[in-house]
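All protein chains but one are shown at their positions in the complex.
Labels for the chains are A and B, by order of writing; each one numbers its residues from 1.
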Amino acid sequence: MSAARKQSADNSAKPTSTAGDWEMVVGLEVHVQLKTRTKAFCACSTNFGDAPNSNTCPVCLALPGALPVLNAHAVDLAARAALALGCTLHHRSVFARKNYFYPDLPKGYQISQADKPLATGGHVTLADGKVLGITRIHMEEDAGKSVHDRFAGLTAIDLNRSGVPLIEIVGEPEIRSAAEAGAYLKALREILVYCGVSDCSMEEGSLRVDANVSARPRGEAEFRPRTEIKNLNSFSNVERALELEFQRHVATYEAGGRIAQQTMLFDAVRQEVRAARSKEGSHDYRYFPEPDLPPLVLQTEWIEHQRGTIPELPAARRGRFVNALGVAAADAEVLTAERDVAEYFEAVAAASGDGKAAANWVMGEVLAALNERGGDIGAFPVEASRLAALIALVKAGTLSSTAAKTVFQVMLAEPGDPQAIAERDGLLQVGDDAALVAWIDEVWAEHPDEAARFVAGERKLQGVLVGFVMKKSKGRADPRKVNQLLAGRG
Amino acid sequence: MSASLLDAGAAAIAAAVHADASVADQVVATALERVRSTHEGAQGLNAVLHRARAEALTGALPDGALRGVPVVVKDNIATLELPTSCGSRMLEGWVSPYEATVVRKLREAGAVVVGKTNMDEFAMGSSTENSAYGPTRNPVDRSRAPGGSSGGSAAAVAAAIAPIGLGSETGGSVRQPAAFCGVVGVKPTYGRVSRFGLVAFASSLDAVGVFGRTVDDAAIATETISGHDVHDATSSDRGVPTMRGAPGSLDGLVVGIPREYFPDSLHPDVRARCDRALDALRSLGAVVREVSLPHTALAIPVYYIIAPAEASANLARFDGVRYGLRAESDSLRGLYDGTRARGFGPEVTRRILLGTYVLSAGFYDAYYRKAQDVRALIARDFDAVFSSGVDVLFTPTTPTPAFALGAISDPYEMYLSDIFTVTANLAGIPAMSLPIGRVDGLPVGGQLLAGHFQEPQMFRVAYALEDALGAEAHR
Partner (left out) sequence: MAVTPDDVRHVAQLARLEIPEAELAMYVDQLNGILAHMEELRAVGGAGAAAQAESTREGMRLRPDTVGAVPLAVPLESFAAAMRDGFFLVPRLATHEAGEES
């Protein structure tokens, strides 16, 4: 390890003076855990965090005589991911054995796909419109977990992850900066989470990134040798590690050196990239078709059915919210961050006929309440139709916006129509002159100084006085009318 | 050996137990006693490695087609009570914590597993001499090999320890020992019988097969273990047809004799027994027609690329980490290398090396891909013959009768003893061997091959031929 090449964080924090003459070339390989109940090839639970080796069976322990049988839902989700990413989903794909020895790989081979992957040729579109290509998506199984720091002198093996279904998304080497890599990953994650394909949690290991990076002088057409960075555990670490490794390549070239193709590890604690320990012998995975599994055949009708399960993707939805519903671009970003929230908002907007008001309510009161209460919006007590009715009452002048917030709080705790609640609790807006004049008279009596100055021409006090009236009316006074009446006294 | 109901065949035993449940205890006790008596002495068979204990074996048996019938099971098929050592040091004492589907099906039909039988280590061999637990002897002539790799089950059935035995095939490991021991051996269509719980050798070729002393016993057993299994993605969901039948006319049936299986070098007496069997088929009304399967000679080279390649991956799981032999070491590399060096015998080591070599970078296309292409040509040969009106094929099962123990030391020469059987595994078609006579007192097997899932056709011919040959089948 001491011989490992290092690039420490502090001396590379700023681009070197000549980095601008060099171009970063990055291709990402992303492993995503499919959101299934059971493993890819056996009926063991995929639950995260259970006691070590408690979710294992003859198949995922690789007991003698056990055989794999593919999980149908894993295929559904992998296909959905491929279609959402614009890939061509192949009618026939073939599983293969990738052979290597490692204690957390019980069979001594990983079931993956090699020359006949599930899908090829997709893309991800970034917010700035840049399109980044996806080479292929294939299905495979995860290995178990090796724990190196639990027992002295020993590595501990937990096979609960062994056989968990993954897709590997191999991107084209079209990324040209660390920030672009981050943007690609965010866009990818958004789509996969949106489609229900994966939780994409880097903390729980349901999304993992390996980065291939190289540097070349700007304008050079050829790719130079790349290194692969592993052990990247957050998006910001991906960006950080790419920047560090790119700087190392540039510095090496500028010093007249060469870059060797090799595997690097990112150390998040030390914020450094170093060479992985050199391997014994060369990698020779001896791929061959998995004889325990016939080909995976997908019929056209099935593929079209899967296509139908893909929701409108966040980028398209954002565009529609801005253009058709009059929502501000920044607000559309918030409203589409989660698919369920976006759907709730749409229902409120449609029922109330007021996109802007719906957006304000959902981003304000609804998300705040949701944050406070926990849970998801599917079980939110104020259904979209009731919120729309509440918005309609405000628009009609029946409720002030202050009173509407009070009604909303009541609606969180009980069912019932907002109008009925407002009537029962005496929260309907009061526009009747006699009542308003009575409240103004009381304010006049309680605040003689301000009243006198206002009458004397100090117009800026009108807002203060309206506030006193609103407070006295417990929010029910119609502020527009109060203003008119006050103006008459000024 | 005293006469017993045990010698009456599976159907008769099941009927007797159905009438009087207590008969099962006597039959099973006799079987266990025969395991013991055939094992004794310097010339003991060494057919059964793990013998069941008599207690609690019969109890309340399901009232199925095999109620109370003792069966022996090859040691590479997972059973819950008895070890599954695969004839290897690697799995010495290993008791599987789950059961093979075929064993469950036998038990559910009322059968009683009385022992696990000897085999070439991980089914790699054709003589049962590659067992870590010593060779099995041929009950017909104890100086001879029983064939292999399922030699233990073949010998146990031939020695009347049990009327039915389970074996497994990758290249002829049921049919070849059946021929050598003078019993019936069946390899069903690939996918007809679940492989779940069969310790894998070469997954695209492996099949569970059965032994019986009669065609009827073999048919009952094959029918019992057939059918779709949700735990095996390569098992077919076709319904299981009736395979059991009775001798009858073969009027109009076309029997093909592939000329490649009758080379000039064929043992003349083996040829004579085949001719006698063909005469019997003709006299039953069958039309015998010469056909050609031109790629036959390539089957052994193809097999010895594909089977070791798959085996090299299938046997990677034996690493000392989770079960089986473990050679302690202070490094992972030492643990792996030590465990595998001590656990595997020389034939297994040889095949893993061979399989790893043909898959390794730079050699894959020349060997593995080429072998897969030629395998497809071999399968096409059969398709062409069976779609030209031929119902079944008849061939000798092996080029010679049983060889002497220790007679063959060259690996490739040993591989050639599967030359007539390996094609059925490569093509995935059903095949069986049945006794058609003897040469110098040693049994000769005749082989029947049929199209995919055509077991009923194959058994129909077997029932008729067995009946027509009568006692001549063992002369």
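The working rule: a residue touches a chain if its C-beta (ideal position, glycine included) is under 8 Å from a C-beta of that chain, and two chains touch if they have at least 3 such contacts.
What you are looking at is a predicted structure, and each value in this text was computed from that prediction instead of being measured.
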item: Contact residue for the chain not shown (choose from B:G209, B:P258 or B:G320); value: B:G320
item: Candidate in contact with the missing chain, chosen from B:G134, B:G248, B:G334 or B:G389; value: B:G334
item: Full-complex contact with the absent chain, from A:L126, A:V147 or A:M363; value: A:V147
item: Selected from B:A246, B:L377 or B:A404 as touching the chain missing from the view; value: B:L377
item: Missing-partner contacts on chain A, residue numbers; value: 1, 31, 36-38, 42-45, 51-54, 56-61, 66, 69-75, 92, 94, 99-103, 105, 110, 140, 142-143, 146-148, 150-159, 166, 208, 210, 230-231, 263, 265, 276-277, 279-281, 284, 286, 293-298
item: Residues in chain B touching the chain absent from view; value: 80, 94-95, 97-98, 230-231, 233, 237, 295, 297-298, 300-302, 304-305, 312, 316, 319-323, 326, 329-338, 340-341, 344, 349-350, 352-354, 356-357, 360, 363, 366-367, 369-377, 379-380, 410-412, 415
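In this section, only the chains that are shown with their structure count from here on.
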item: Euclidean distance of C-alpha centroids - chain A vs chain B, Å; value: 56
item: Chain A contact footprint on chain B (complex, rising order); value: 76-78, 84, 86, 91, 94, 96-98, 100, 195-200, 202-204, 230-234, 309-310, 312-313, 315-317, 319, 321-323, 332-333, 336, 356, 359-361, 364, 368
item: Chain B contact footprint on chain A (complex, rising order); value: 58, 61-70, 97, 99, 101, 103, 106-109, 155, 157, 280, 284, 286, 288, 291-294
